[in-house]
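One protein chain is absent from this view; the other protein chains keep their places.
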Amino acid sequence: MPRRDPSTPEGAVESLRLMWTIRRFEEAVEELFDRGQLHGTMHLSIGQEAVAEGVAAALETGDMITSTHRGHGHTLAHGADPATMLAELLARETGYCRGRGGSMHIADVAGGNLGANGIVAGSMTIAAGAALAERMKGGDRVTVCFFGDGAANEGSFHEAINLAAIWDLAVVFVCENNQYGMSMASDKGTAGGSVAKRADAYGIPGSQVDGNDVVSVFETTLEMVRRAREGEGPSLIEALTYRYRGHSKSDRNLYRTQTEIDDWRNLRDPLDRFEGSLLESGGVETGTIDKIRGEVRESIRDAVTEAFAAPPTTVADLEGAAYA
Amino acid sequence: MPRRDPSTPEGAVESLRLMWTIRRFEEAVEELFDRGQLHGTMHLSIGQEAVAEGVAAALETGDMITSTHRGHGHTLAHGADPATMLAELLARETGYCRGRGGSMHIADVAGGNLGANGIVAGSMTIAAGAALAERMKGGDRVTVCFFGDGAANEGSFHEAINLAAIWDLAVVFVCENNQYGMSMASDKGTAGGSVAKRADAYGIPGSQVDGNDVVSVFETTLEMVRRAREGEGPSLIEALTYRYRGHSKSDRNLYRTQTEIDDWRNLRDPLDRFEGSLLESGGVETGTIDKIRGEVRESIRDAVTEAFAAPPTTVADLEGAAYA
Amino acid sequence: MPETTTYAKALNTALAGLLAGDERVFLMGEDVGVYGGAFGVSDGLLDRFGEDRVRDTPISEDAIVGAGVGAALTGMLPIVEIQFSDFVVNAMDPLINQAAKLHFMYGGRANVPLVIRAPGGGGTGAAAQHSQSLEAWFAHIPGLKVVLPATVQDAHDLLIAAVRDPNPVVFLEHKLLYKTEGHFEATDDVENPVAKIGESRVIRHGSDLTIAAYSIMTIRALQAAEQLADDGIDVEVIDLRTVRPLDIGPVRESVMKTGRLVVAHEAPIPVGVGAEVVAGVVESNALDYLLAPVRRVGAMDVPMPYAKDLEQAVIPQTGDIVDAVKEVIKS
Partner (left out) sequence: MPETTTYAKALNTALAGLLAGDERVFLMGEDVGVYGGAFGVSDGLLDRFGEDRVRDTPISEDAIVGAGVGAALTGMLPIVEIQFSDFVVNAMDPLINQAAKLHFMYGGRANVPLVIRAPGGGGTGAAAQHSQSLEAWFAHIPGLKVVLPATVQDAHDLLIAAVRDPNPVVFLEHKLLYKTEGHFEATDDVENPVAKIGESRVIRHGSDLTIAAYSIMTIRALQAAEQLADDGIDVEVIDLRTVRPLDIGPVRESVMKTGRLVVAHEAPIPVGVGAEVVAGVVESNALDYLLAPVRRVGAMDVPMPYAKDLEQAVIPQTGDIVDAVKEVIKS
């Protein structure tokens, strides 16, 4: 049984809440960054919420994920606490990594989140290993490996998928194709023109889905997760979506047009579309949506407050901390 | 115009001579090793002669190759001098690498052989770079990149082919599928069951050919080389063949049966088959074949003698030799 | 030409000069084109030299460096940018097993005139996978040269020298230096480098103690020297500039004068370049002149943390050099 089913009214409410949580969380992070209250760098997933939620909704508690540098959405959808995440970003002792990891390394291994990763494609082989361990332990937990379109050209992509395929490991590889790897257009850098099609090379199913439609992401993932759980092996999903913000804060957006950004935002926004279809189908009412929006706004505001109130990291026990 | 055309009587004689040269060269190396006159390790290509020759015959002078740890055949077919190769193996100053490289590193960069490589898949990105350089220099030389079936599971395979494909580089990637990567059966380690099929992932042509049929290797290569030379981009050829000898001298052949080895040797040997078809078609006479065999035997014997007579390497100028 | 510029612009000028002056030179890497490189070093070069010679690549470090090796082997002078030096780990085969070894392995009959440029170091809050200083690795490998300019002028001059060198050169730029300003004179002659790879340089004379450093730690060492001067401690500072080959002579000579040595780098201490400098001194007669145990200043022995205060604690700062010097002077 999946965690929630966005194609049902009850599930839709939960999924919508999570998607708004991601959006508001990212906006909060952006604001904190702009105000100089966050340091380092940051990679926002605004516009990509339907991928994170569509995939995570299809998992069961205990299932594992590996994530990327652009991992806030995956992490939240997988069940992370926004305040604990913000505590990490604000370098608090109470953060997921005690302020040592930051945005690119948020993890909760005990909770099945094996971690965001600052290395493009760096978590793909780790996902295969987690699935191998699960198999050896006789468990049926599935591992979802998120990666970007740019990551599909790293050698690790190839080695990880080949390994998972020959051993029929329970991994669902989810490519979040947001059209660009930094400034490189996906179709310029990726020979063959499709990440999903690369699945054929490994004899595993590959599907391209509309990554801005949470229900279709969910449905495809659900089936791929079922296969994996039943021992039918890995699969590859390519979810087409778009990143509204720059790659990171240093991005001047010279490689794309404002029109392109506006078109995605105005015509294909995953939240707009999901709300639109819910209203249209009558599954959810305007009031409910407004309520969710309001609650999320508040909960993120609270999370920020909570994170700020948490104790800062201390250098006291740094020495020797490289070792268990 | 290719170097020689094994489908014509004149070309066939040349190709047959080269194939015998490879076979006899390898046998000589094996004997030297068994007698303790060669040290290190060695990877023999006995049984795979049709791939080396079928490919090299389709090249023009000036075209480049990169090779593998099992590279004697490629090197000879590309025009190397057996005596100079043997001098390398016998650690003579006159060897291709002055005795510093040995079997796994024979190269002749000026002559278009960019080198054997001890790293599985290690030359695949180098081949892409050579083709890129050629393009930038405005030349039309083609680069052939030999690699093994085992190499197809290295990340470099993926990155190199993707790069060559997006940039339409003039590389022909030739997978010599001899059924095993050391003890790992190709179909066990290679998801999807076919290296050639992986070409689709990159939107380039992939073909599987009978690697023990020199003419069919030649014909496919010729077309792929033409494409590459005319700017139509890279391609992937998978030539199915078989390694008679162990992977290297430490191999106890525990991962395959003697019957399997015998079947390949007795029923599909590339030299037997080529000679058989030449005799059948009447293109070449028994006498000619006998003559070639005799001449090759003698020429390899001479090469061994010449190599033994060459001056040994000296340690004199080692210091500082890491730098140009 | 302005009389001062930034480290990043000096590199940009050097790149432009090299691209303009030699058709064999090209720049290749992730986002080096329209993006101008993650740190803006190649800003504007795409417009001037076109997509072929300022070449955006997919995210494929192994292929980028490997292609650089192939191109260098066949007559080009590629400059490959790795976006953060941490990602060179994805290209260690072409760099270590190929580039560094081919000249030797092929009996001296081929060269690999490849330059790998990569930003290293911490201080930007980018955490453990984006902040490393890996020069010790490269400096360990015969066949490579390893350059770490500290000044604006050196960034320019040594990059030209690196491209002109017939060997593979790893050229490590420090992220925090990109925006530093300094005296700058450009050269039009990119064929005859004014700087030489493998020359360390005394950049401050002093009599009480020798500090050897490179990259950003050279700057911090100079700052420490100023502070120490106020306390009456007269420090000599040597900028190593290249860590392979390492020009140890000036360090030995300096120690023979001062009798005391501190080596400073941002990388962790164990088996770092600091160890090499120390060993290079005490395996010579300079040992006899040492009046006190040497000290190495380097990162705390942990991966780079994200939190700013932790990061500052891990990265050796000017104050850490000051402290180390005082300890050595005292002992």
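What to note about this one:
Which chain is which? They are A, B and C, in the order written, and residues in each are numbered from 1.
Basically, contacts are C-beta pairs under 8 Å (C-beta built on N, C-alpha and C of every residue); 3 or more make two chains touch, one makes a residue touch a chain.
Bear in mind that the values here come from a model prediction, so they are computed numbers and not experimental data.
Taking the complete complex into account, C:Pro270 is the one of C:Gly50, C:Pro166 or C:Pro270 that touches the chain left out. For the chain left out of this panel, the touching residue among B:Asp108, B:Glu154 or B:Glu238 is B:Glu154.
Where chain C meets the omitted chain, the residues involved are 86, 89-90, 92-93, 96-97, 100-101, 104-105, 127-129, 136-137, 139-143, 243-244, 246, 267-268, 270-276, 278-280, 282-285, 287, 290, 292-296, 301-303, 305. Interface residues of chain A facing the missing partner chain: 64, 66, 95-101, 105, 107-110, 114-115, 117-119, 122, 124-134, 136-137, 155-156, 159-160, 162-163, 166, 321-324. Mapped onto chain B, the footprint of the missing chain covers residues 39-41, 88, 91, 97, 99-105, 117-122, 150-151, 153-156, 181-184, 188-190, 250-252, 254-255, 312-313, 315, 318-322.
The criterion applied here is as follows: only the chains that are shown with their structure count from here on.
Of all chains, the one whose CA centroid is most distant from that of chain C is B. Taking the mean of the C-alpha atoms as each chain's centre, chain B and chain C sit 41 Å apart.
For chain B, residues that reach two or more other chains under the stated contact definition are 155-156, 159, 162, 166. Among all residues of chain C, those that touch two or more other chains are 57-58, 60, 62-63.
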